[in-house]
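Omission of a single protein chain aside, the complex is shown with its protein chains in their original locations.
Now for chain A:
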Amino acid sequence: MTTSPARVSGPAPGTGSVWDGLVGQSAAIETLRRAVAGQGMTHAWLFTGPPGSGRSNAALAFAAALQCEQGGCGHCLACTTALAGSHADVSVTRTDRAVIQVGGMRELVLRSALAPVGHRWQVMVVEDADRLNDSSGNALLKAIEEPTARTVWLLCAPTVEDVLPTIRSRCRNVVLATPSTADVADFLVRRNGVPDGIAAFAARASQGHIGRARALALDEKTRNRRHEVVSIPSGLTSLGACMNAAANLVDLAKDETEAITEATNDREKLELEAVYGSDPKAKRSRAYRAALGSLTDSQKQRARRRTLDVVDRCLMDLLSVYRDAIAVQTGAPGELVNEELRAEISTLARRSTPEQNLRRIDAIFAAREKMLEFTVPPLLALESMMLSLRI
């Protein structure tokens, strides 16, 4: 594999090209552009980076660049369809389940063996490659072990440890960095036309998670919800306050989940009814009830996972408050994540020691582990956590 810094053809970032959607990833983009130009191209890539750094966006941009005649101009049909997910030779797999099942993976492997419709590559993007289990991972391994000439696999995972070692060793790894606050703010201003002040706030508050930053910048409700969460610590003065804070946080997460999933759930139910017909006799049939039952089950599972995701995000926001408190206590340079709460955080910092705040951060991680790893009910885990955060 040659890595000599030769001249790279194809459009550079900042000219409306496919790379423009990536924030603060110049090193990774350079690698990918070289590959598109033919230097160090290989059949399997693993994109790793912290949540929100744009793993799947990077994979999609790379896919588009591979399909584009000019190496990723961002304007041609190949680029636009690939980025929109409708290119015939780019298949994107994402899941809202906890694991990718082996059946789905086998279908994908079969499809990957087809020659591309166009003249370039058959690109298989697997978002959430960390959700492959042993059997589906091994199904994928078979395909990566003996690649077809024109097939490229693009896998995305938070860290390389999240995929099977056998898969890892057959992929070229592209590491995405956590984008800096300035990069994120700049992106929000440039792409979404967000006013400077809000963009700066959103970039700080999101701590480098681009999707989150965009949501915070564009939606006032999201900003308000975050404000509610980061205001929790200064109110945790009594037993009752802690118990209520836990209950409120769970309610908040449930509300937000419902807002997201309700529309999808209703649509899925209508689709099911369309399949079975609206005839009351068909609705009484065993097949319909079984299908409805399994649909409701999977909807519930999805909602539970969503709620956990939302709670998890709230915990990260909560954690940032204690991080800031320690920063104030130790006189660390740089901005606070919650600059707008400086007064409250200073009070918190005066009334506690850095050790206490570190212990609070530990309590937050412990609660997180209980919920995600051992499925402790969120309310119980949060009650226990809030009591540890008591001032």
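Methods note: contacts are C-beta pairs under 8 Å (C-beta built on N, C-alpha and C of every residue); 3 or more make two chains touch, one makes a residue touch a chain; residues count from 1.
By our rule, contacts and distances are computed from a predicted model.
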Could you check which of "STAS domain-containing protein", "3-oxoacyl-ACP synthase", "DNA-directed DNA polymerase" or "Electron transfer flavoprotein beta subunit" matches the UniProt name for the chain that's left out?
-> "DNA-directed DNA polymerase"
Residue in contact with the excluded chain [from A:Leu358, A:Val376 or A:Ile391] = A:Val376
Which residue, A:Leu239, A:Ala259, A:Val275 or A:Ala332, contacts the hidden chain when the whole complex is considered?
-> A:Leu239
Touching residues on chain A - with respect to the absent chain | 238-241, 243-244, 286, 367, 369-370, 373-377, 379-381, 383-384, 387-388, 390
